[in-house]
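A single protein chain has been omitted; all remaining protein chains appear in their positions.
In order of appearance the chains are A and B, and numbering begins at 1 in each one.
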Amino acid sequence: MNDLLPLLKDLISEPGLSGYESPVRKLIENAWRPLTDEIHVSRLGSLHALRKGRAPEPRPSLLLTGHMDAIGLMVTSLVDGFIRLVEVGGVDPRVLPGQLVTVHGRKDIPGVIVQPPSYLLPSEVRGVAVPLKYLLVDVGLEPAQVERLVRVGDLVSFAQTPIELGEDYLVGHTLDDRAAVGVITQCLVELQGRSLNWDLWVAATSQEEETFGGAFTSAYQLRPTLAVAIDVTFASGPGSPSHLTFPLGKGFTLGWGPNIHPKFHKAMKDLADRLEIPHKLEPMPELSGTDAYAMQVVAEGVPTMMVGIPLRYMHTPVEMVCLKDITRSGRFLADFAAQLDDKFMEKLSVYPEVVSHED
Amino acid sequence: MKIETIANMSKNRIPSIGNAQIRLLESLCNASAVSGEEEKVRSIVLEQIRPLVDEIKVDALGNVLAKRFGQEKKRLRVMVTAHMDEVGMMIVADDEEGLFRFETVGGLEVSQLVGKAVWVGKNRVPGVIGAKPIHLVEQDELSQLIKLEALRIDVGPENGKKVKVGDRATFATPFIRLGPSLRAKALDDRVGVATLIELIRQPQPHLDLLAAFTVQEEVGLRGARVAAYTLDPDLAFVIDCTPARDLPDWESGGYHVEKEEIENTQYNTRLGAGPAIYIADHATLSDPRLIRHLVETAEALKIPYQIRQPGGGGTDAGAIHRQRVGVPTVSISVPGRYLHTTASIIRLEDWKNTLALIHAALSLLSPRLLRTER
Partner (left out) sequence: MKSLIKKLVETIGPSGYESQIRAVIREEVEPLVDEVRVDNLGNLIARKGGKLPGEVRGQPGVKIMLAAHIDEIGLIASHIDDFGFVRFVPIGGVRPHTCPGGRVRFLNGVEGVIGIERFSIALRSESNNSVPSFEQMYIDVGVSSRKDCSLHVGDMAVFERPFLDMGKRLVSKAMDDRIGTAVLIETLRQFEEQSISSPHQLYFVFSVQEEVGLRGAMTAAFGVDPDLGLAVDVTACGDTPRGGKMEVGLGRGPAIKVRDEGMLADPRLVDWMVETARRARVPYQMEILIGGTTDARSIQLTRAGVPAGCLSIPCRYIHSPSEMVDFGDVQNAVKLLVELLSNPIKFLTCPQS
């Protein structure tokens, strides 16, 4: 269980904002290369790796995705040595004042996000949450130095270092969704030495937080028979209404709703029940807000599933997960992948035959 | 061939709406099929069209894709669609004693939900969405909109076990005929589904009819997107049901009224004015060649029609026309009042004319239509 911890900590310390994932991608590539048969990078910067199956061609394939891009900020202008920002991905500006950040200019520069005193701001934003456009980054350098080192378009990422809370809980930024990269890595580790019938593709997708671009294009390129998006979901905690959340450490969630193929859900649920792995149904009445949303409607359509890892304080620099949830999900997905055979698709393609329309 | 001759040919084979068609629409409307769980309607569709088509397939999202091939050479491949799903609700949490939290699926206003009867789940467990008795409502509360978070679906303490998180729910409105009108839930777009089934019954030797009964239109035109990619048609017609907001302005009537102040100028379509042809909605700018074809066909055969007011809204055309290298597409809808509420109303006459117009337009299609540039 602790084998994954060093990798997870590295993952959430490495920069890789949406559209600029290459630093963290290199890390993931190093982790996945020894565990897979083929590895390559997509045109939009997603990482794809393949564990080949043994069944005769044409072989069906399962795709597991976790998105590797982080939310963060970008430099829009420099004013007297202070830096103005725009968001990359969805950032709640209320968590920003006082946050330690790294400005990735000509070199990495430590900075802090500051909220100017209210008399320097328009009257409408007094007494209410200050929008991002009024916040500044102070890097502590002279304006001339800042002009030399920082440019419009440079990235700013959270500098929060990982914190272990006891044995089982990890805190840091970008556990959304690098926790899923951890899950996939665990899955690949479990499958070492085990053979597969189906091909197993794993993808660390890019740009989920902005356009779902990685998911759309990776699914198009790989055309999997089935696709699973692994993403974080809302864990119960302060400020989050209990009916929308799931407890930390009590297992993963299985998505349910229009983005999800109902029989694919059932197949995963049945396996989890058989293996006595705790899980909960996560209702997603309309859209899932995950890579599953994109992958489902690519080309001729793909049966999709979503596996959720509960996480507290999503989209803040202090996201929290339970390591047990990550390793259990990884093992479960390995077992799921290993039991796929030539009969599986029949289970999915049996839509209700002609039945009487009296209920 | 002169248009009059073609018109005569076409007239002889115009499909009609009789009791069988109305019964079919009744069973379609009474079935529950919220976006993402369209099985009940899909079964009816499959049963109806299986004997009529050459190929049939249910795809990864649950769309029914059916092909009826023509015989002539150089046939146009024509996609015609209607969506099977309706707006509704999903149970998201169990509050014990038969009370359940829920969320809406598709564009459903909270104000339409209060004090209504619903059917929950595949077994149609009856339930109600109650409201606080007016006796207990504070004076200032009365003017405020009721929030979704405050509502629950109540199936009664005994039946709580029959319902689980993830179940879908719809309004519990039975279909009835009211003179010239039909009243039911989900006329959007079961009337389109019924129309498409009738169209499939009519042979069209000069084209391949690629029928798509789509899913998840109400949550983002999801089914149509993949259906169009798979079918890869030359052009597409979309049959939907569009709002008729042709009610009187509140200032109408009474004395001393100046006419231009009280005209309802945003009616979208009018009940009784015939099938509504789309020029532009929020998702699609219809192909002008297809608009022209529909209008010319309607004029030649004296089928009443109206132009849907441009503006908001969208149909499966929004997804279809953007697929692959683009698909010339147009939508035609039956006008309906009170869509996405417990009870929508359409006129039988509008439905008949919609079916007649689309059938005629298909009969008169030729590859020449696409030879001019858009």
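Everything below uses one rule, namely that contacts are C-beta pairs under 8 Å (C-beta built on N, C-alpha and C of every residue); 3 or more make two chains touch, one makes a residue touch a chain.
Everything numeric in this text was worked out from a predicted model, so none of it was measured.
Although it is not drawn here, the omitted chain touches the following shown chains in the complete assembly: A, B.
Between the chain not shown and the residues A:F216, A:F252 or A:F336, the one that touches is A:F216. When the omitted chain is restored, the residue from A:L5, A:A55 or A:V86 that touches it is A:V86. Panel shows subunit A; residues 18-20, 22, 41-46, 74, 76-77, 84, 86, 88, 133, 151-153, 207, 210-211, 213-214, 216-218, 220-221 of it touch the chain omitted from the view. Although one chain is not displayed, its contacts with subunit B can still be listed: residues 259-261, 263, 265-266, 279-280, 283, 285, 288, 291, 307, 309-311, 321-328, 373-374.
Note that in this section only the chains that are shown with their structure count from here on.
For the pair subunit A and subunit B, the distance between mean C-alpha positions equals 36 Å. Subunit B meets subunit A in the complex at residues 27, 31, 35-37, 39-40, 42-44, 46-47, 50, 58-63, 89-93, 95, 101, 103-106, 123-124, 165-166, 215-216, 219-220, 222, 225-226, 229-230.
On subunit A, the positions that touch subunit B within their shared complex are 243-244, 256-262, 281, 283, 285-287, 296-303, 349, 351-355, 357, 359.
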